[in-house]
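Worksheet: one structure, shown below.
Of the protein chains in this complex, one is absent; all others appear in place.
And now, subunit A:
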Amino acid sequence: MSGWHVDEGLLADYDRGTLPPSRVLAVDTHLLACASCREQVRVDPVWLTGNWSVVFDALHEPRSGPLHRFLRRLGLPEHRIRLIAATPALRWSWLGATATVLALAVAAAYLGRGGMQVSNAVLLVVAPVLPVLAVATAYGPPADPMHEITDTTPAAGPALVLWRATTVVTVAVVMGVVAAVLLPGPGWYAVAWLLPALLLSVGTLALSTVIALPAAAGVLGGIWLAGVGTAVTIHRDSSLPLVFGRTAQLGYLFAAMTAVVVLTVRRRRLDPGETR
């Protein structure tokens, strides 16, 4: 270099912003080129340590998994992603259970050649209950060992229950659709169970403003299984189009909307999975 170096006074003026512009540019370019002048720049050691600790934390932050990245792609805010993706220990139990039930239903449909109608009916009857079971068992006292701690956080309450319910229902519905598509039989079977499933899930949440969540799930799921299950078993050929027919589907839709209204009105009484 030209033998010219940045001295202490110049550096202090540079830091204060009192240098004329051309001198600022000169210091800028010189700092880039001269290692000894770079070392002249002094900072508060406290600042240096604090700044480093943030960098250090960032280096050791757990890497975000594929699920995390996918949810971020969907545009969910970061704290919701944490909430949804943070309970891997709980995920596998109900994921495994749902997958097993659906796989058995589909396998039965292919294996039982003579009784094809029976197996189709089994899937259609059981599938709507699966999201409800998922909602009831994925979180809350029996399944979640952290529920007491969760309930003391500001995040607890109806919003938390609804976010978690939405998460498990989404997964359960996706798995149900996959199983239904694999099913032999008329194409509309693949979607026929969706509205009953919606009704049962929302209905369970609505009912849980009155009684505990697992009890609500048990009551509604039991009614569905007992009622529809019996009807389908006794009058197999005539009742299946009736239960999943056009009129019935409209009825499910209206009932589900009613349940949404009830849920909205009574949302403050939603059972957060803990007796009060």
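Everything below uses one rule, namely that a residue touches a chain if its C-beta (ideal position, glycine included) is under 8 Å from a C-beta of that chain, and two chains touch if they have at least 3 such contacts; residues count from 1.
Here, contacts and distances are computed from a predicted model.
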Completion exercise
Answering from "Sugar ABC transporter permease", "glycine dehydrogenase (aminomethyl-transferring)", "RNA polymerase sigma-70 factor, ECF subfamily" or "Tol-Pal system protein TolB": the UniProt protein name of the missing subunit is "RNA polymerase sigma-70 factor, ECF subfamily"
Practice task
Name, in rising order, the residues on subunit A that touch the hidden chain in the full complex.
Solution key: 1-2, 4, 11, 14-15, 17, 20-26, 28-33, 35, 38-39, 41-43, 47-48, 51-52, 54-59, 61, 72, 78
